[in-house]
Structure formats: structure tokens, C-alpha cells
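Note that this complex is displayed minus one protein chain, with the remaining chains in position.
For chain A:
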Amino acid sequence: MTGEPFLSVRDLKIHFPTDDGIVRSVDGLTFDLERGRTLGIVGESGSGKSVTSLGILGLHNRRNAKVSGEIWLDGKELVGASPDEVRRQRGRKMAMIFQDPLSSMHPFYTVGKQIVEAYRVHNDVSKSVARKHAIDMLGRVGIPKPDRRVDDYPHQFSGGMRQRAMIAMALSCDPELLIADEPTTALDVTVQAQILDLIRDLQEEFNSAIIMITHDLGVVAELADDVLVMYAGRCVEQASVDDVFHAPQHPYTWGLLGSMPRLDRARSERLNPIKGSPPSLINVPNGCAFHPRCAYATLNGGRSESERPELTEAAPGHLAACHLPLDRRREIWESEIRPTL
């Protein structure tokens, strides 16, 4: 591996100035990702995950979003690049799969046309060559009779097939970075599992870097190599998937683990949903943004309310932002949290 990572995000901030104040949707995010690896970004809804992914693709309107920091993709910086330069990378070098495949495809064009279009923006080929490629892609994502389905419209596909088609479209130019923003949230459970399998298989085949965005730690456990836990626009914990599940450091991560639906229990039965709701990103609480909901906020002599905890290394390669001393965290995890999971 060469010195610099394939994707490197440095202190990324995405703020939306509005009439009510500045919405700090992403407020200083830093992470790296290599080809062939999968980073899971988890957090409750409203924590800034989608804004992050759209930010990496440069899809925010520069007029109403203020983006700062650096995004290095294969040695090219994107935040300071011209819109057209970023556009050229989109679809070719980095691609995205969205949550709702029905609304994410144009209702007036056939699935095939939409894939052909994605392919031909970046590849100077004839329509018939592109069409063959589209059929080929549809086949590779497991759509039966791709040479016939290619002429169907999105509404004629089932939800799962539609998401497969969406993946075929995203992968049509063989991107090295694939961002999947809750790709299975709109699908039912069995289809979810199939789509996750598909993504894993394709990653082996294409060796792409994947950012898997989800509010579901179960998806992360399935797919990710590394995990970044996001809360209120910031990273609160970052580690390998093993560390996150076996030695989590942050009370918010504990909360997510506790609210994870489990296969051996009824889907509706959640152990301990985290009390309260995520803060508005216009008015993020002082100190640790999680403190109004944190059961351990009072254990730090007022620091949780007044001083923002920085990300620090709890173990090599394992970062967490919490004022609790390390031994205290281990104690709470071992005695209070782990037994309840």
C-alpha cells in the first residue's frame, strides 16, 4: 500500500445557513478508507450521514451549503475543485446507491436507458454497446432475463429488483468508491439480506471501497470492516468492527447496541431504545452533544455539560470522544451494558 489512503476525509464541515441559524449537519469529520474495505457509518436519523455522503460526491448546492475541509480521492482534492471537475469524478470514480430506489429512478425512462445514460456520460461508446453493457450489468446484479427487463420501467420492477438495478447503474462505470446510503432500509428483511450479500460479492469482484451508511448496527456487523459512529454531525467513536461490538467505548454506541433488533427476538421488541431524540443541528448542546441523553454525564464533574470531548485513542486504532476515564468505561461496559445485550 502506498503512503496516502485511497479516500481521505479531513475535518469535513457542511453547514447550511438558514433563516433560523446555521445548521451544522457535518461538523468536523475525519476518516480514511482503502480500496476493498468497507466503512460503516452509523447513527440515528438526523445525525448527518446523508449530508456527509452527498458532500463527498459534491452534490450539495454551493449556494446554500458551506463545505470546508478536505476530501482526497485517489490523490485529488475535491472540496476545492471546480464543480465540473467533481462532476467528472461522479459516477465514474465514485458512485452512490440511495435509500428509495423507486423515487431515485426517473419514472419516464426505462431502467436500461438510465443505465446506458450513466455509462455513456463517462465512456465514449455507441448506444448499442452501452445497451449490451447495461444488460450485462443487470445480469451481474442478479436480475433474471436481463435482456428483457432492460426495457422495463422502474415501476415494473419489484423493490428488491429495483435496488439491484440501482446498484447496476451505480457500478456501470466500475467506480472505485461506492457510497450506499441506507440501501436496504426501504426493503423487507429477506430482500435486505440478499442485497447485502450482493454488495459483498460485488465488492470482492470490483475491489471497490465502500461506505455503508445505516442506522442499523446489524448491517454494519454484516458488511463493514471499520465503523464510524456519528452523533449530531460529529464522529463520537471510530474503530474496527470487532472493537465496536466487543469493546465499545462511547455511551452512545452502547445505546445503539442496546437498541439493535436481534434475530432471536421479535423485530418490534427493542431492548433499550436510547431515551430522548437527537438534537437539532442548529442548536447543538454545549459540551458533549450527547449529554442530555447520557446516563453517565454526571460522572465527570460537570465537564460533559461544558467541555466538548475530543476524539482520543482508547486503544491503537480505536477512537472515542467521551470524558469518562478509560477504566470507568470498561467497568460500565462489562458490568452494566454487556450483560443486558
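FYI, contacts are C-beta pairs under 8 Å (C-beta built on N, C-alpha and C of every residue); 3 or more make two chains touch, one makes a residue touch a chain; residues count from 1.
The rule is short, and it goes like this: contacts and distances are computed from a predicted model.
Note on the omitted subunit: UniProt lists it as "ABC transporter permease subunit", one of the names in "Cytochrome C oxidase subunit III", "ABC transporter permease subunit", "Aspartyl/glutamyl-tRNA(Asn/Gln) amidotransferase subunit B" or "HTH-type transcriptional regulator CymR". If you put the hidden chain back, the residue from A:L29, A:V42 or A:L57 that touches it is A:L57. Across A:Q89, A:Q163, A:Q192 or A:S208, the single residue that touches the chain missing here is A:Q89. Considering A:D32, A:D100 or A:D147, the position touching the chain not shown turns out to be A:D100 (whole complex).
For chain A, the residues in touch with the chain missing from this view are 54, 57, 59, 87-92, 95-96, 98, 100, 103-108, 110, 117-118, 121-122, 153, 155-156, 169.
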